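Let me give you the structure first, and then I'll get to my questions.
Just one protein chain is left out here, and the rest sit where they should.
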């Protein structure tokens, strides 16, 4: 269960603790996700070299692995950081960007899941489905399936992997394999801005760093995205101004905004 | 020939089909070009690993190769994707960023042209000239020549390479070696925003995915850039706000905007 009150309390905890979130992420969104972490009150670091993965994951409070612009050279760093994080007991979040578009991506996700045991997997509907069913194909990085349709496979993935699974879409669904939480704010401009999914993933890492329950952490992050989206919509005239104002919304969000906008 | 009407019809086709555009592009502009594709109505994917180039170029409707932050490791992926795209008959667009600044860039472009046979080459005046004449030097990634001066060499490049050549500048010129089309909107702030040329290239890929004639596709993309620039100018107070509003303009552009602003 999450409520406007619990979201607000976790957000306050995040701002008080300003956790260091270590990101191994894609080139397209690094700037957006670093800014989203700073705006919400966390401290971002982007680092991927195998030589420093033990050290960096060793001082972080959460690790985010995002395969958006995957290459062989980066997988080694992801695995070292993931194992270090797992050993230290800090949350590991996986964003399987483009799983289902190429075997290279799908198989790399399976390897990360097997070796690093992520605590939360967050993706769009067809990425999540592709991790369970080889019939599902992703259109590059855009979903070809509805989040509603993905819920059952997400439960299976959660049970098999031991991770909470978080599916973004017009309605977001978050499941630990048994319970399913949903966030019902539908922000039409969001899929028109690159990196909104990746931003959701990195905020999931930030919340998980301060909130011990993965299901609650994952749902809280999606709630923060949704509230920021609602705050931003009346200010944006299109995807470009949406992007700027969205960061401002993360920065200024308070309990009133959450109570006013969150649709559970 | 292009007209406001033909530009508008191709834009509508693009929005209806939402083609997947596979980009192998530079670190500086990935976010901008992904957002430009989303804003205009296409679906972007950024991917470069040799391991997934056949698969990714195999599901795309156009391939964009941009050498802006070139390294040896990326050339292999560019060549595999380029050959896959050529075999499938989808458009291949080359942006020779910084050709003429270093031999490494100029020679890599020659290799890509020879092995992947791009359907359209889009660059600034000195980049285009440097692909034909070794006397021309580019100042990093900024042109040292006028687009007017580049037209004759662009015709030669078009004839030798078999590609349509698109030169951006205060006036844009697009040629297939015989005909020359021009777009005469001159947007002074555009060269002050990084990645505007790269954005023109990726939109060229998006239009080419839905418009079978390379000359028309290349000119249509420059027309869309020009109209978006004109729409944005009164809203921007400098290069920073120009960047945000430009995406909004791509998103909201309709036939009236094209009729009102396009200068052929």
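We call the chains A and B, going by the order they appear; numbering starts again at 1 in every chain.
The rule we apply is simple: a contact is a pair of C-beta atoms (placed from the backbone, for glycine too) under 8 Å apart; a residue touches a chain by one contact, two chains touch by 3 or more.
Model, not experiment: these values are computed from the prediction.
The residue touching the chain not shown here, chosen from B:15, B:87, B:139 or B:263, is B:139. Residue A:31 is the one among A:3, A:31, A:107 or A:133 that touches the chain missing from this view.
Take chain A: the residues that touch the chain left off the picture are 20, 22, 27, 30-31, 34-35, 38-39, 43-49, 51-52, 55-56, 59-60, 73, 243-252. Mapped onto chain B, contacts with the missing chain fall at residues 26-29, 31-32, 68-73, 98, 101-105, 137, 139-142, 191-195, 236-241, 243-244.
One rule holds for everything that comes next: only the chains that are shown with their structure count from here on.
Between the CA-based centres of chain A and chain B the separation comes to 32 Å, rounded to the whole angstrom.
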